[in-house]
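With one protein chain removed, the remaining protein chains of the complex are shown where they sit.
Moving on to chain A:
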């Protein structure tokens, strides 16, 4: 069974962005989103500026725009109901296409929609350019406590164990004459959730012992001895500087 070395949101490419050290990318993504959230919601052109900035990063990282947009539907459960805000919000109201819409509601919906979307696009860019393993190494280099990286590593490894064990249990049910349809599987899966947990634990215990016997000490081994240079930081933080400038512009014009 395959170990989890890739995640579905990673795009395997070779580009300057992919080559940047992971800790630089984590810091840059975080600071970028902080700038977006700190921007006043009335500064409409500034948000377009953020989007152009992200487009620039995607070009540099050779990520097709369609690829990233298709994956941004993750955000839907968060923002789909923002549509309700203009209809249910407080007065004053404005007329638009025969509908009476609340002005604060419209602004509130815009605020959630635009900031949420830019945040998701930023995280997706980070995920697309950084494999899971590097992300853990990045957290390690950012001095995340050893306990955190240990549990995170085991967790990412065990997601595959649980998925594999769930697949085996499903196969066993089908082999015994179970006829799973789309939603009806849910009942059987839910009833088997305890068994799934115990089976996964027992397999996971063996996986853990195997890792220990191969020399795992709780930290990800550093395979490539690439030192992070000041230039890496400068390259990675350049888009953040642009984002910060945009945020300041937003405060001035709003």
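Going forward, a contact is a pair of C-beta atoms (placed from the backbone, for glycine too) under 8 Å apart; a residue touches a chain by one contact, two chains touch by 3 or more; residues count from 1.
We take it that contacts and distances are computed from a predicted model.
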Looking at UniProt, which of "Succinate dehydrogenase iron-sulfur subunit", "Cell division protein FtsX", "RNA polymerase sigma factor" or "Cobalamin biosynthesis protein CbiM" names the chain that isn't shown?
-> "Cobalamin biosynthesis protein CbiM"
Residue, one of A:46, A:61, A:126 or A:246, that touches the chain absent here = A:126
Who touches the missing chain here, A:51, A:69 or A:155?
-> A:155
Spell out, residue by residue, where the missing chain touches chain A.
-> 7, 9, 26, 29-30, 33-34, 36-38, 41, 72, 74-85, 88-90, 104-105, 108-109, 111-112, 114-116, 118-120, 122-124, 126-127, 132, 135, 145, 147-148, 150-159, 161-163, 190-191, 193-195, 197-198, 200-201, 204-205, 207-208, 212, 218
